[in-house]
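Excluded from the complex is one protein chain; the other protein chains are retained at their positions.
Chains: A, B, C and D, in written order; residue numbering restarts at 1 for each.
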Amino acid sequence: MLKQQFARRFLSICAAGLRTRRADWDRTGLMAETETKKVEATPAVFEPKIVAFVCNWCTYAGADLAGTSRLQYAPNVRIVKLPCTGRIDPLFILKAFEGGADAVLVSGCHPGDCHYTSGNYHARRRWAIFRRLLEFTGIDMRRVFFSWVSAAEGAKFADLINRITADVRAAGPFERTNPARRRLWK
Amino acid sequence: MEMIDALRADAAKVLADGRAKVVIGYQARGDHRAPLFVTTADRAASLVYDDACKQNLAVYLRKPEVKLLGKAAVVASPAAMRSLVLLMSESQLTGDDALVLAVGVGEYHGVLELAQVAPLLKEKYAALAPSPELLREIEKLAAKTPEERAAFWAKQFAKCTRCYACRAACPGCYCTRCIVEKNVPQWISTAAAGHGNYAWNVIRAFHLAGRCTGCGACEAACPQGIPLMLLNVLLGQEVEKEFETKAGYDPEAKPVIGSWNPEDEEDFIK
Amino acid sequence: MARVGVFLCHCGENIGRTVDCAAVTAAAAKMPGVVHAVDYKYMCSDPGQQMIKQAIVEKKLTGVVVGACSPRMHEPTFRRAAAEAGLNPFLLEMSNLREHCSWVHEDRAKATEKAVDLVRVMVEKVKHNRKLHSIRVPIEPTAMVVGGGIAGIQAALDIANGGKKVILVEKSPSIGGHMARLSETFPTLDCSQCILTPRMVEVASHPNITLMAYSEVESVEGFVGNFDVTVRKKARYVDWSKCTGCGDCWAKCPVKKIPSEFDAGLGKRTAIYRPFPQAVPNKPVIDQEHCIMLTKGKCGACAKACQRGAINYKDQDELVKIKVGAVVLATGFDLWDHSAYGEYGGGRWADVIDGFQFERLASASGPTDGEIRRPSDGRIPQTVVFIQCCGSRDDKMGKAYCSKICCMYTAKHAMLYKHKVHEGRAVIFYMDIRAGGKGYEEFVRRAIEADGAEYVRGRVSRIYRRADGKLIVKGADTLAGRPMTVEADLVVLADAIVPRTGSERLAQMFGVGYDTDGFYSEAHPKLRPVETSAAGVFLAGACQAPKDIPDAVSQASAAASKVLGLFSKPELEREPIIARVNENTCVHCRACIAACPYGAIEDFEIKDRKGNVVKRVARVNEGLCQGCGTCVAICRSNSIDLDGFTDEQVFSEIVTLE
Amino acid sequence: MKVIEANKLPGLAAALAGAGYRVVAPIRDGGEVRMVVWSPGAAIDTRAIPVNSAKDFLFPKAEIIGRCTLDGNDFRPEDVKPVAPKTVILAARPCDASAMLLLDAVFNWDYKDEFFNARRAATTIVSLVCTTADEQCFCTSVGGAPDATAGADGVLRQADGGRSFILEPLTEKGKAVAAAAGAALAEGQAKADAPVEVPVHFDAKAVTEWLGENFESPLWREVSLACLSCGACAYACPTCHCFDLQDEATRAESVRLRNWDTCGLALFTAHAGGHNPRPDQAARWRQRVMHKFSYLVERLGRLGCTGCGRCARLCPAGMAICETCREIDEARKAAVK
Partner (left out) sequence: MTENLYQPILMRVADVRDEAPEVRTFRLQFADDADRARFFEKYRVGMFGLYGVPGAGESVFCVASPPTRQEYIECTFRRTGRVTSALADREVGQPITFRGPYGNSFPIESWRGKNILFVAGGIALPPLRSVIWNLLDRRAEFRDITILYGARTVADLVYKQELADWGARSDVRLVTTVDPGGETPDWKGQIGFVPTVLDQVAPSSAEAVALVCGPPIMIKFSLPVLTKLGFTPDHTYTTLENRMKCGLGHCGRCNVGSTYVCRDGPVFTLDQLRRMQTTDM
């Protein structure tokens, strides 16, 4: 049983390349996670993982329009739909980064166009402050994107996703330098 | 009369004439300063006040155990007075909830009603600003690369034990259930480790954006010496610059996060 | 307890072409909580819906995820199906595999991978969905129509004839709007007042219509079904209940030289006045700006003249609060002020007039009794130049849009002029002639061919006034490719149609969107052209975009039918996406109260049995909450949550993306 | 006698690291001295009292004690082994070393905690005879001493007025460390400096007695008024051992974490239904004092306090358990008279 497990682990290490990860608290020596873990071999082309928080009325509809217009864009984005950018808690962004997103996009209605009249104004102010905090605590601003995409801007949505994907692909995986990343047991 | 004598005399007086049931001030314990709850006029003489008084006593006004003692008169520095105004603007304190023994910079302003605090601040302490050293420190850090900043904070946050002394010491952190204590869903890991510590420290600072009155009690409270004021002041400066408001001067102020202006900055939104 | 069913639609080839539906179904079947996963060619078809219904019953599903097109397309369809099978409709979510995946990606492997993620996100979400029940709000079956032009009149009459009460609010002393000022209407040349005034009278006498003339909307609270509208009844200084409209007062009024708004400044009126003889209500008001009694405190001529004692100089504005269930905005338009056009005289010359002024000149009830006489000297102009697209279709003037009706009324003006001044010359500078409409093209042709209007394709670059009073119009005939100069006696500018002054403030009060030009935004340009983003607020007429009379009337009737549709049920069902406060953990910091765009969060005092306040908290007014969730994101202790988009739901979605 | 010059302590650390030890020592970084893993270049400071206690290396603030692989609705518990590298804690204060005995007792009270025990077994504690102390130190009031060796495998004595140190192994583990040090330790002679004097502030036995009879006392409300309800004291304490178990999960895997927790926080004992058996800060502060000076004495025969003074040093509200104990002792004496 144990032997089998060992063999399986050994094989996976051989297949994926060997790397030792030290938990970031290891520095203080409080806990040494010295176990060797498998790390997925980096694929030839890095496919960034982008989490997008969008409002239902503008950007989600804009993405719909990109679809009905058959505009092709990179398949790297995963949309989480909220009623309004006003609903987007900074915790969402942190959680996405914690879970290993390479970039996060927040997008909603243009100023003045909010379905709820002012949710996007609230959001805008929140982001202005929160992004400073993220930036100051070491999250690269090339990982956080904010945009206004209206229901009519299918092309803008497609372009945006393509641009973000290209930018983030160029910037490389965020895994190593992401300060919010969960590194407990990976 | 020396400032401290005047303070002691006022404390004794408000207790003697029943305007307050307890005076919350400082006492000396060797080099340490600890809060002192004076309930009888004769003990007012034990009150001290000096630069070593780092705690923001406004924090006690919302403690149920302290509230049970009756109306309090609280010894407050200008920063602590700003906390009182913040608490008023957030409906946590009203008109006659407390009296203030207002200790200014180099002078003592006597016993104030809560309503008198904001006018005093506006008149005398409108220009309260973070120390130049702190601002330089922030600038220095801001000039580094994201990786360097991440490394700096990783080292600092690694020390965090999640004792929440920062939260406990802050008059603005008055939630009875902090976000970190909400477990359905558990947004912020309670483990004193990488991601949990990052999320906790970042969200703590964010929740004080536009609300931090710069008293420094959180940083003074942190047993691990994490430079929390770097974060608080960074956001305070940002809010002041972008939204032209400073916490703790206007009891009628709308929350910075919770209000908006059509002209708010948005050059970061593409 | 979670028993989720996943239903994947191929949408014919639309999804299946790029997404391996079978693979997604297989992956879905393995997701935690999923007890049933199938794919089918057309899930929205009857058999497809049957599959869902059957599985809900047979597999005792507690949640359903349909992976298909955009939820904007078929979410109502599938939710209805779920409800029919006995599952709360809000326990169904859709993964957008078509618009957000198959239609926008080519790589089959990657699209399939994404589709699996999209399904999983919704499976995780739906596990945390709770049964929600549409909110039922009683409807106040009274409508308010704002604006008493032809659109407002039509809407009011249609609603009133449908048996519902209507409050018609009109800013000026009389209803009728611009249409009352027109001479004749294209393309039939009906007399405008002849067809309009019976309608106006019908409004005045309709038992279901309350007319509030000389009144304006002051503020709005509430929401669809239950608006509380405060209307300012402006001080009239005349007690209309006593006034018979005899006219003794205005006959005696010493202030007689006030330019008449109705006559576009070409005629004069008194300080106590009714806008025009056929006004409804046919009662005067005192113009407080000009009345000597009101400005200087002496005169009183009208009071002396009035045998009924209806004059009341102490009259005050009155605020009236009215409860209505729906609102039709029909605030109409203004003409753009062409004084911005320096090259056309910048408004300095009396003989460069706008379309309404020409209408008044041509109108039998106008200041010239229907004779075309130019304003400066009253002479009959021998050459009239009409310039179209004045402001419209002109980016420099900030109006990119076409004002739509000018081509037609200019043709009409030319025709009317030629009918009255047979030997006169009518020259029309135009960019394009837009005569789409029943009988419109024929009408324009008639102006050109039968009546000899000279159409010149080209822009007028400049007008200047010669000492002899002639207006020298310099332009170009772009078809002939040569410059052109016309010596004109009168120039009529077809000014752009712009939204009525103050319409933006009104939009903000009602929560209606408007475009950069200030025209009100419809909820959907194609499918919901008379609704707005504010539920229960509908649009009629030129407030939404430039319109001619038949279009305005059609839209008014459409809006009326929407109102009647809304009123056909005693209660209103709303999506139950609303915020809720956890009163145990709320500390009443009031940030949410400050932030709520709808003022839907209120202070609430929790009391013990003896009535002592034990705690103050925020509480959401379910009727007012529209479900944006701004309060949720602002609450530091996460003590508010939004049904349908709860923290748990969003958290699960994010976490499963790791 | 094994002797090392004071400025060669890093050499000792290097030698031990070279021998495969994870070396923990009081390291100065900027203004503070902390017990951390020594790395080349780190400055060992034996004079200042470290901010944190040696407990951190035996009972870390967060630790994975369970792990499952998740697969849809199914899962499989995995074996989790303690992370227990061979460690030497150099120059631990006697109050930290003696705290190990209490932790030993707690983590082996009927049920034996393999995570703690494995690390305990892999850890050699070389304590330091204190030649410095501050006003918060009160080890002598709770049965300790600046030169006590309870819980230690070896002891470092400052000698020759601070110029050198004598390392004296006390156990086999201690001897192994001395051996592993090799040439870093020289055989020689040195004169140990006198330990610092720490005054006795109260009689711990008397405090324990008084506590047994004063569960209900106005004192609790009085002394707890300033308490802000945080964990600064508990997390600095070398004996505090309360913990929480929390799960975290991704789609593929879940871990169960053992995180430090503290009786000072209101939610520590709060039931899901809202009821809280320790409803106010007075009850919580009482629990802290009672636990250390009464319950542990009754159940495990040991005080839960070693007099390190960290709680008082770090308390943001300037509270001090020593002060409370002294008040209790004085009140008792006054009552007796």
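As a convention for this text, a residue touches a chain if its C-beta (ideal position, glycine included) is under 8 Å from a C-beta of that chain, and two chains touch if they have at least 3 such contacts.
Values in this document were obtained by computation on a predicted structure and should not be read as measured data.
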{"item": "Chains on display which the left-out chain touches in the complete complex", "value": "B, C, D"}
{"item": "Contact residue for the chain not shown (choose from D:3, D:89 or D:106)", "value": "D:106"}
{"item": "In chain D, positions touching the absent partner", "value": "65-66, 68, 70, 73-75, 77, 79-81, 106-107, 109-115, 117, 215-216, 241-249, 254, 256, 258, 261, 263, 268-273, 275, 277, 283, 290-291, 294-295, 298-299"}
{"item": "Hidden partner chain, residues of chain B it touches", "value": "183-184, 186"}
{"item": "Absent chain, residues of chain C that touch it", "value": "1-3, 33, 35, 127"}
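Note that only the chains that are shown with their structure count from here on.
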{"item": "By mean Cα position, the chain sitting nearest the middle", "value": "A"}
{"item": "Pair exhibiting more inter-chain C-beta contacts, C-D or B-D", "value": "B-D"}
{"item": "Intercentroid distance (Cα basis), chain D paired with chain A, Å", "value": "41"}
{"item": "Residues within chain C bordering two or more other chains", "value": "584, 595, 634, 647, 651, 655, 658"}
{"item": "In chain B, residues with contacts to at least two other chains", "value": "159, 177, 179, 187, 189, 191-193, 257-259"}
{"item": "Complex interface listing, chain B residues touching chain A", "value": "138, 141-142, 146-155, 158-159, 179, 187-189, 191-195, 198-199, 201-203, 205-206, 209-210, 230-231, 234-235, 238-239, 242-243, 256-262, 264-266, 268-270"}
{"item": "Chain A residues within the chain B interface of the complex", "value": "23-25, 27-28, 31, 90-91, 94-95, 98, 111-112, 118, 121-122, 124-141, 145-148, 160, 177-184"}
{"item": "Residues of chain A defined as touching chain C within the complex", "value": "47, 49, 51, 60-61, 63-64, 66-68, 70-73, 75, 78-80, 82-84, 86-90, 92, 95-96, 99-101, 112-119, 122-123, 126, 158"}
